[in-house]
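One chain of protein is taken out of this complex; the other chains stay put.
Lettered A and B in written order, each chain numbered from 1.
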Amino acid sequence: MTDASPLLDVRHLSVDYHSDNGTVHAVTDVSFTLHRGEILGIAGESGCGKSTLAYAITQLLGPLAEISAGEMLYYGAGRPHPVASREPCSPSAMERGRAASKADQREQRTQPALSDLPSPSADGEQGSREATGGLGVGPSALPSPSADGVGPLGVGPAPVDILRLSPRRLRALRWSELAIVFQSAMNALNPVMTIGTQIMDVLRAHRPAMTRAQRQDRAAELLRLVGIAPERLKSYPHELSGGMRQRAAIAIALALLPPIIIMDEPTTALDVVVQREILNEIVQLRDQLHFALIFITHDLSLLLELADTIAIMYAGRIVEQGAQRDLYRHPRHPYSYGLLNAFPTLTGEQHAMYGIPGTPPDLRQPPAGCAFHDRCPLAFSACTAKLPVLQPWPVATTQTVACHLYNPRLHATPPTTAEIAASYAALAEGRTSR
Amino acid sequence: MRHLIRRLSIYVLAIWAAVTLNFFLPRLAPGNPAEAVFTRLSQQGPVSPNTLHALEIEFGVNTTDPLWVQYLKYLNNLLHGNLGVSTFYFPNSVSAVIAQNIRWTLVLLSVSVLLSFTLGSLIGVFMAWKRGSALDSILSSLMTFFYSILFPWLALLAAYFLGYVLGWFPFADGYNTRLTPGWSPDFILSAAYHAILPALTIIVSTVAGWMLTMRNSMITTLSEDYVLMARAKGLSTARVMFAYAARNAILPSVTGFAIALSAVVGGQLLVETVFSYPGIGFALFQAIQSQDYALADGILLLVIIATVVLNFIADLLYAVLDPRVRQERSA
Partner (left out) sequence: MRQSPASPATFDRAAQPAWSARLGALLRRSWSLVTLNRKVMLGSGIVGFFILVAIFGPLFVTQDPLKYTYDLVAPPSPAHLLGTNQGGQDVFSQLVVGTRSSLGWSFVAGLIVMAISVTIGLVSGYFGGFIDDVFSVITNVFLVIPSLPLAIVAVQYFNRSTFTVALVVALTNWPWGARVLRAQTLSMRSREFITAAKASGERTWRIIFFEIFPNQISIVAASFITTTIQVLLAVAGLEFLGFGDQATISWGIMLNSAYTGSALFQGAWWWFAPPGICIALLGSGLALLNFGIDEIADPRLRLKARRAPRGKAATA
């Protein structure tokens, strides 16, 4: 699903919380690249910094948090949305199980480009994203690729660093390029405002040329897209079920068809059946709309079904990253293995399940060396002394891992997955026999 | 709707309780108020013995009627707007005196409460938004002091400095007494001019409460996910601040309106007295000073009813502001 061009490049990002009893290094030196249309999963225990990472990317950190280092390069600004440059999706695929879109009957409306978007490109490409009066999913609403004259995607305008945008530019970039879905839609939706108004609010702020009726139509269309009856526009959040609320939150996120959506534990607050529905919905929408997704969860098993790439976070750092398939078959970092086996996978295969002993470290005083060393069944002398850095391993696959076990100079032979499993088993037996 | 009906029945009950209280107060009181009033009246001039009898019925002394008959008679009188005769404003009836004074009080009260609520809440919003700033810290400490300032004390200070020393505003009466009350522009201007100091006193001593309530509520609201999401949506600052944060943060203030109001009403009575403002507060003061029991009782009853009505308005407002209340909310 992904194409090669990078969309968001996070480099050496660090976030600190300043409190009276010390500075908490919630995120330390995190780097990753998100590609167009990619689903990047970020997993870790609570307090590992994954939510902080989401807030940092969306620039929503509270007054006590500080981004102490790093940059976040965004490549999408001012360029056409992937949807516009792609083959128009077949109408039948778009309307799968949905009511017919009103966009079909509507004429195309041209709207002024977001002039204050940080775009150095003056080649008129921007217009293509704004050109759709409707949602952009109906065939007629989609400009044909040829008409746009879109160039090769890899060669874009210079990236912008989201962290260094002026407030005005940041506000313009928000939601139109980067939307977020929060863990609990009950809390994320304004309780005294109808769902419709909350969708239309976005349109009013970012698409000032739209008329009231157009906003109304588009909001209805968005609800249909996520499987909610358009009559619900007039409903207040408390009148919807938990699943519907989360769908509504997703509809709001889709309002401007942003290239990137961040979802922070979007299904955690839901029961299992609804959780499954929402996940299917997300996958389906991604296939239709081709947004890139950063999916944050503590439940690694969800990512195994959903993500293209997975990053595992521990104590504010990414300890392992790789393609979903590789990480699933061969988790390299002992922590990844432990996390992977903490949940029964939905796809079968009976594992022996061992929990990871111990608790995450105090991020005010992270332990010396590898933060995981005191919980790691395979820790050796180097682990307490030296901080492992993320490096590719093995060269043939997509994986990078921050673990001394894979450093030939420190550890002669890297462990196989079976050996990691065995070490956990031994640890568990040791605990029970004691 | 069910919620409002339930509130309404509570208020009817409250009024009934007030009425009943008003009936029992003179009957529980030690001594013989009828006699006291009669003595006072006869000092002012000749009074017929019938008056004593009327007073005795009113206060429930020296009567052979059982209590419940007295109570029914009392209720019947009330329903006919008969609150007795004022001894201070003799021979005016209590209802006439109240009707005369209530307008002044209502105008002064509603103007100052509205201004104070709006101003205080607005400033509270900004304090929370700029939380931790110099403005916030200075206002917070200042408001903590004003929060518990004594109404009449402040009134007297205002009368002295702004009225007496600086001579900016009149500090006694509700209007220029050389004018004849009426709807003439001169009179209305004069009334507005005279209302400035009392209103200012009430606003200054109540604004702190609204401000601090709003500030705290707003701070709590600002860390809600829906406010974060509104920011993430790239909405304008004003939209985030008002439509998302303040709109929710105002709800506790509206709920707290009932409690605040009863304090404001009390405070207003005191302020009116200091400024000799021709409202029911000053009338109540004079009634007590001259032991005009009937007038005092009537005013008390009226103040309670007014508070109840204002509370009901606050409830209506709440129902408009919070869609959740229409569903289910425990009282």
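Please note the rule applied: a contact is a pair of C-beta atoms (placed from the backbone, for glycine too) under 8 Å apart; a residue touches a chain by one contact, two chains touch by 3 or more.
The structure displayed is predicted, hence computed values, not measured ones.
Only one of B:T51, B:N248 or B:T273 touches the chain withheld from this view, namely B:T273. Only one of B:A54, B:L75, B:L179 or B:L300 touches the chain withheld from this view, namely B:L300.
Check B:L67, B:L114, B:L189 or B:I259 against the missing chain and you find that the one touching it is B:I259. The chain not displayed touches subunit B at residues 10-11, 13-14, 17-18, 21, 25-26, 28-30, 33, 131-132, 144-154, 156-157, 159-160, 164, 212, 216, 219-220, 223, 258-259, 261-263, 265-267, 269-270, 273-274, 284-285, 288-289, 291, 293, 296-297, 299-300, 303-304, 307-308, 311, 330-331.
One rule holds for everything that comes next: only the chains that are shown with their structure count from here on.
One inter-chain figure worth recording: subunit A and subunit B are separated by 55 Å, centre to centre, where each centre is the mean of the chain's CA atoms.
Taken together, the subunit A residues at the contact with subunit B in this complex read 55, 58-60, 62-63, 170-176, 178-180, 182-184, 187-193, 201-202, 205-206, 236, 238-239, 252. Touching subunit A in their complex are the following residues of subunit B: 131-132, 223-226, 228-236, 239, 243-244, 247-248, 251, 321-324, 327.
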